[in-house]
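Just one protein chain is left out here, and the rest sit where they should.
We call the chains A and B, going by the order they appear; numbering starts again at 1 in every chain.
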Amino acid sequence: MKAAIIWGMPLLVWQCLFFVVPLGLLVAMTFWSVRNFRLSPDLTLRNWNHLLSESYFYVTYFRTLSYSVIASVVGSAFAFPCSYVLAYNVRPSTRRLVTFLLITPFFTSYLVRAYSWQIILSDNGLVNGLLSSLGMGRVPMLNTPIATMIGYLTLFFPLIILLQLVGLSAVDRDLIGAAHNLGAGPLRTIVKVVIPSAKVGLILAATFAFIFAFGDFVSPAQLGGGKAPTLSILIIDTVKSASNWPMASAIALTMIVTLMVVMFGALGAAYGTQRTDRHG
Amino acid sequence: MDERVTVLIQRGYVILCLGFIFCPILTLIAFSFNVDRFPSLPWKGFSLTWYSAVFEDPTILDAFRNTLIVGAGVAIVSTFLGFTAAYFDFRWNFPWKKLYLAIVVLPPTIPFLILGLALLLFLSRIGLGSSLTGVFVSHVVICTPFALAITRMRLAEMDKGLEEAAWNLGASEWRGVLEVILPFAAPAILASALVTMAVSFDEFMIAWFVSGLDQTLPVKILLLLQGQVSPRINAIGTIVFLISFTLVAIAQIVIFLTRRITE
Partner (left out) sequence: MTIGAIELRNVAKHFGKFVAVAGISLRVEEGDFAAFIGPSGCGKTTTLRLIAGLEIPTSGDILCRGRKINDDKPWARNLPLVWQNFALFPFLSVEQNVEFGLRMKGIEKTTRQRSVRNWLERVGIAELASRSISELSGGQKQRVALARSLVTEPSILLLDEPLGSLDAHLRILMQSELKALQRELGITFIYVTHNQSEAFAMANKVIIMKDGKVQQIGSPQEVYRAPQNRFVAEFVGTNNLLSGKVSETRSDSIKISTSVGDFVAPIGLQKCRLGDTMTVVVSADVVALSSDEMAAKNRVIGHIRGEEFIGSMITLFLELPDGSVFRVQKQQHEITRLQAQFGSRLCAYWEPASTYLLPN
């Protein structure tokens, strides 16, 4: 088994050292304090007391949470018709081509793509330019929650489509045929048969969308204008202005805990009922 | 409803979605050639001034060089580590393998904002705080899962008997890896290198935390964005987009062609 250890250890060591340990340090640091502008290891609950008593924190937290939930739901809803068509109603070659077109931009700079929306949405931008040339007034679109939402979609829309596509492709086509055969119309079939069968892929897609939106900094800051701050903006501000690492760590930890709860909940929702099905 | 109309609506929606995804990119590329300072219509004229401005700015060129150095290093190390872990998963079965995979594959699912903070806190305590080396180390953490996934998928297409056949014909375990596993996985290794380079190339959040005065290009872009909006950003953005796009496109084509041949 010596060979197995030689092959398996390198990556494990690297990830433990540069992933697990830093996160552990982050957790520990929430209990440290800053004395005379110096960071010192400690075991104090002061950071937590301070954070959890600030109404500002709760406002920001719930804003971030609601933005992410809305982004996830809206994104999933917009993506679904596209994924459905790609899964069932196009030729394999078309599906491959579109998949290629979805994967590729996902790996290009999100920062650059989000910035590009500024060109389109700004008061002197494309959309307003078009509107004014048609004689209509300018519509301020940047620095609004809508712009933030568009930014989130730019971040994860391709991913949602792909994950939903994978989930839908795994549904047994015969189920759909059987539903039609038994008299269910196309819409009813989608709601009663396809969506429950593709549950895992759909929940996975929505969960990833949530995670990405929840942790994103660029969209609320650049496109949303930063006036309605999210937790990510809060962390960056805490770091940039006050260098208050323990406080920033505490905020980050609340985000991690939230994400873990959401992930477990999503996994439970996705795979939970499968167990009861087998007995039934 | 008429069948043809339904099909048209369906196709149209897919094109609409693709349009949403690509329109910021196309806008960016288009406006990088616009001579006008402000990104607005009507179009003032075609020009390459912003590109020459980019190439004449030493800070941008430095940042670009840093990004390439880090990216190349990340590509090599991530691909290597991803391969070792993929082979480990392919060949052996252990009771705690699921835990191993979880630890090793989890990083990209944690928001980079949080990872960036954690890594800065840790790396600064071991002297890699504000450095390109720190960025390199951090990027390997998030890029290796991609290399692992791509390589593992390719190995799954291999007949396990091939390795045994090599041993049976006189190849030792290490020789077997060299003569059978590596050649078979070569396309995946190439694709991994391209994808990990692309991911590192575009990563800005962790780099913002961890790089110091030696910035990477995405960090430079982030800083430019927070300052005055300049049309140079369009040019940089277009260049960055084209590079990542090319890397990932080639990787996908490699994987697609290999799968075609295997079938």
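Observations on the model:
Rule of thumb we're sticking to: contacts are C-beta pairs under 8 Å (C-beta built on N, C-alpha and C of every residue); 3 or more make two chains touch, one makes a residue touch a chain.
As the structure is a prediction and not an experimental result, all values here were calculated from the model.
Seen in the complete assembly, the chain not on display touches B. Checked against the full complex, the one of B:5, B:213 or B:261 touching the unshown chain is B:261. For chain B, the residues touching the chain absent from view are 159, 161-162, 164-172, 175, 179-180, 183-184, 186, 261-262.
Here is the rule we use: only the chains that are shown with their structure count from here on.
Within the complex formed with chain B, the residues of chain A that make contact are 1, 3-4, 7-8, 10-12, 14-16, 18-23, 25-26, 29, 78-79, 81-82, 85-86, 89-90, 96, 98, 100-105, 107-120, 122, 124-126, 128-130, 133, 153-154, 157-158, 161, 208, 211-212, 214-217, 222, 232, 235-236, 239, 245, 248-249, 252, 255-256, 259. The part of chain B that touches chain A in the complex is made up of residues 7, 10-11, 13-14, 17-18, 20-25, 27-28, 31, 38-42, 81-82, 84-85, 87-88, 91-92, 94, 100, 103-104, 106-107, 109-115, 117-119, 121-123, 125, 137-138, 140-141, 144, 148, 173, 195, 198-199, 201-202, 204-205, 209, 218, 221-222, 225, 229, 233-234, 236-237, 240-241, 244-245, 247-249, 252, 256.
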